[in-house]
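Now for subunit A:
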Amino acid sequence: MKRLEPLWWLLFGAGGFVGAVLLPALYFMVAVGFPLGWFGDPVETFLRMRTLFANPVGQLVLVVGIALPFWHSAHHLRHFVIELGFPHSDRLVGSLLYALAGVGTLVTVGVVGAL
Partner candidate 1 sequence: MSEPRIVKFEVFRYSPEGAETGEGKWQTYEVPCPDDYVVLDALNHIKDYIDPTLSHRWSCRMGVCGSCGMMVNGTPNLTCKSFVRDLEHPIRVGPLANFPVVRDLVVELESFMDKLKSVKPWIIRKVEKDVKYGEYLQTPDELDSYRQFSMCINCCLCYAACPVMINEPDFIGPAAIALGFRYNQDSRDEGEAERYAVLAGEHGVWNCSYANECSEVCPKHVDPAAAVNREKLVSALQWLHILPKKGA
Partner candidate 2 sequence: MKVIRHDIVLVGGGGAGLRAAIAAVEVSPETTVCCVSKLYPMRSHTVSAEGGAAAVAGSDDNLDLHAYDTLKGSDFLADQDAVEQFVQEAPGELTQLEHWGCPWSREPDGRVAVRAFGGMSVKRTWFAADKTGFHMLHALFQTSMKYDRIVRLDEFFATKLLVDNGRVCGVAALDIRTGEVTAVLGRAVILCTGGAGQVFPFTTNAAVKTGDGMALAYREGVPLKDMEFVQYHPTGLPGTGILITEASRGEGGHLYNNEGERFLVTHDYGVGNKAELGPRDMLSRAIMREMEAGRAFDGSYGKYVHLDLRHLGEKKIDEKLPFVRELARNFVGVDPVHEPIPVRPVVHYMMGGVDTDITGATPMPGLYAAGEVAAVSINGANRLGSNSLTECLVFGRRAGEAAVRFAGDCADGDERVLVDQAEAEHGRMDALRNKVGGEQIAVIRREMQASMESGCGVFRDQGSMDATVAALRQLKGRYADIGLSDRSKVFNTEIVQAMELRNMLDVAEAVAQTAAVRTESRGAHTRTDYPTRDDSQFLKHSLVNFSPQGPEIGYRDVTLTRWTPEERKY
């Protein structure tokens, strides 16, 4: 794990960037605007979403937008756990968190691929 630090950091950075730039608006629309009916009824939004995302470019955007933040969180939580006073569990905690992020990524690819 230590040998791959630059990789974890790059994924962390990319995830943070996506999380900062894309996530707020995307989340707001999908999880607040649509449910409250501000942008049309469920059928309209369903069709609009399918049009936008059920294609290779849309799918790529979704995979990047959803999966990278997993890596970001995993890496930051790993450091957070060290800071809470568990530096010696780093190997275990890190492996677990990165594994979770990996699973999350695979699931994301699967779910998005099913669009």
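Picked so that all candidates are chains of the complex that A comes from, given by their letters.
Operating definition for what follows: a contact is a pair of C-beta atoms (placed from the backbone, for glycine too) under 8 Å apart; a residue touches a chain by one contact, two chains touch by 3 or more; residues count from 1.
For clarity, every value in this text was computed on a predicted model and none was experimentally measured.
Student: Please name the candidate from 1 or 2 that touches subunit A in this complex.
Tutor: Among 1 or 2, contact with subunit A goes to 1.
Student: Please name which positions on subunit A make contact with candidate 1 in the complex.
Tutor: 2, 5-10, 76, 79-80, 82-83, 85-87
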